[in-house]
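What follows is a single structure, written as structure tokens, with notes after it.
A single protein chain has been omitted; all remaining protein chains appear in their positions.
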Amino acid sequence: MTLQTRDRRLGWGLVAPALVWTALFFVLPFLGMVALSFARMEERAVVPAFDPGNYTRILTDPVMLQALLNSLQITLIVTVISVLLAYPLAAIIAFRIPRQWQRLALLLAVLPFWTSYVVRSYSWLLVLGQNGVLNKTLGLVGLGPLEIAASRAATVTGFVHFFVMLLTLTIYANLIQLSPNYARAAADLGANRWQVFAHVILPLTLPGVVTGAFLTFVLGIGDYITPQILGGGNELTLPQLIMLQLGRSGNFPLASALSVVLMAVVTLAYFACAKWLRLDRV
Amino acid sequence: MTAGVSVQAVSRRYGAAAVLEDVSLEIAAGEFVVLLGPSGCGKTTLLNMIGGFDEPTAGQILIGGRNMAGIPPKDRPTTTVFQDYALFPHMTLADNVAFGLRMRGVARVERLARAAEMLALVGLDGRGERRPHELSGGQRQRVALARALAVEPDVLLLDEPLGALDLKLRRQMQDELKAIQRRVGTTFVHVTHDQEEAMAIADRIVVMNAGRIEDEGPPKRVYLRPKSLFTAGFMGEVNRISLATTRLFPQLGATGVLCLRPESVVEGGALRIGPCRIADVAFFGTHVRAHVVPEAAPDLRLVVHLPQGSDVTEGQVMDLGARDFVVLEA
Partner (left out) sequence: MKALSWLYLALAYAFILLPVGVLVVFSFQDGRLPVPPFQGATLKWYGQVLADRDLTAALLNSAMVAVVSSAVALVLGFLAAHGLARVRLPGSVLMRGVLIAPMTVSYLIIALGLLNQFNQMGLRPSLWATGVGHVVINLPLCFAILYAAMGDHQKSAERAARDLGASEWRVLTLVSAPMLAAPMAAAFFLSVTFSWDEFIIAFLLTRFDVTLPVEIWSLLKSGLSPKTNAVGSLVFLVSVTAVLALELFVFRGKK
């Protein structure tokens, strides 16, 4: 046995467990799901078939199309708002707060990460609800009440809250790794604060921002909890529709087809920003 | 196009720690001055204060006779070549070099023409469309130089610009830097810890140590007749002989330290050392390096550099003396 084949055998041995696990519990189920999406439901039983019916249904049924549209709209709005809110926050922490306090400032900025994910959405109900903190406070100054809970606005608020934290972390990491000499060189050559930002800082952090935005989009569009708790059932998102198919009618083929559509949307989003993405350096 | 710099009684403290203590320095317009010293001596702090990236806690800095207190970097007649070059990676070389002109509102065609001119000055003509990551270290250094010079500063500040280059390239860039300075006539203030680099390019060397100026003058004077023991040691290898403990040189008195550069010890020589035995010898290419022990003072051991052609062997006795020497206070 040559040294190289011995090495290779060893390498395979090390990689195999992880590969087998991923193949068995990720690739195989995924392929199974794709296959299932072409199956038919007859008498509450799944009949294997190669029938694109589920997909034509998704693309023609107004309820399903609306859910797809809702998901896209909500996620895009959330992504844009989150980036716009998180960038200044990350920049202030990176450039205004003294170095020794930055870690603390970041820990504080992501503190709600550490409460339970389900509870985080619930806690927004307490703030935005009919008798919630927000309306009671508005009432004190003679305003309101606002009907925010059980609406798209509540869903967006809950999402933005979570993703502002996530994006603040990723954008901060990007800002802090820039050599301070870039900004100094630009200022030295006559750029004012705004020009330093527009010509140097922003272009240099753009890949990181796009990566964070992509992550936001992927996590947001696949999330069930936030719209379910905060949206109030007035409108459906794609994940809610999928869960409905599973729960109410046990329609696994349709749920699978919807999941494939969800995957397709994410893949499209990936190609839309592939040019700037650096998934290896999140 | 060029202006003098006047540093007047400047100090810089961070809390209780003083990085610079009462430093004064006059730099003439068009002069090439090198601030030389070990890391932590305050040379970069001084440079940053001239450039406006740091403010003195006491004293003042004048450029072209104008007090610079409170004036930000962008409004000073200075530009800086940074140690890591800080080339903008998302811009072409031409855009990098034209950046300062763009900030000053110069029209695109005009500023790109000027950028091409500057790139030609540093030997990178026709490469304006490349990006920084396509360049070697030496080329990046040139672009940084072109970018800083493109806005025609009165004073160019260079923060260890050659530190990241390998030795051979560094020597080559030194020559080019000096040639470019001669051509543009701008005042250059250059920071380095490499004394050979300092001697190669400077009109005047300012040796700094622990926040103070130890010595200043033309390279030859600072090397051959240093004003302090620190300067003597920092500028190159030196034999230190305490006059209090040796009776070899009664004519020099009985206090102070005699400093002899290894190459200043020669056969003959004005300051007599007398017969010396060669303890060991090695060929160094440009010279022959030997340790010698004067027979009149067997406790001394001197390093000497003899001419390349010297045919000496261990145990041989030579009659040696010193050509240049200084006696400094201990």
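Letters A and B mark the chains as written, and numbering starts fresh at 1 in each.
The rule is simple: a contact is a pair of C-beta atoms (placed from the backbone, for glycine too) under 8 Å apart; a residue touches a chain by one contact, two chains touch by 3 or more.
On a predicted model such as this, the values are computed, not experimentally measured, just so you know.
Counting contacts over the entire complex, the absent chain touches A. The residue touching the chain not shown here, chosen from A:165, A:187 or A:236, is A:165.
Touch with the chain omitted from the figure is made, among A:55, A:122 or A:276, by A:122.
Considering the complete assembly, chain A touches the hidden chain via residues 7-8, 10-15, 17-19, 21-23, 25-30, 32-33, 36, 85, 88-89, 92-93, 96, 107-109, 111-112, 114-120, 122-127, 129, 131-133, 136, 161, 164-165, 193, 218-219, 221-222, 224-225, 229, 239, 242-243, 246, 252, 255-256, 259, 262-263, 266, 270, 279-280.
As a convention for this text, only the chains that are shown with their structure count from here on.
If each chain is reduced to the centroid of its CA atoms, chain A and chain B end up 54 Å from each other.
Chain B contributes residues 51-53, 72-74, 78-80, 82-84, 86, 88-90, 99-100, 102-104, 147-148, 151 to its touches with chain A in the complex. Partner chain B is touched in their complex by these residues of chain A: 179, 181-182, 184-192, 195, 199-200, 203-204.
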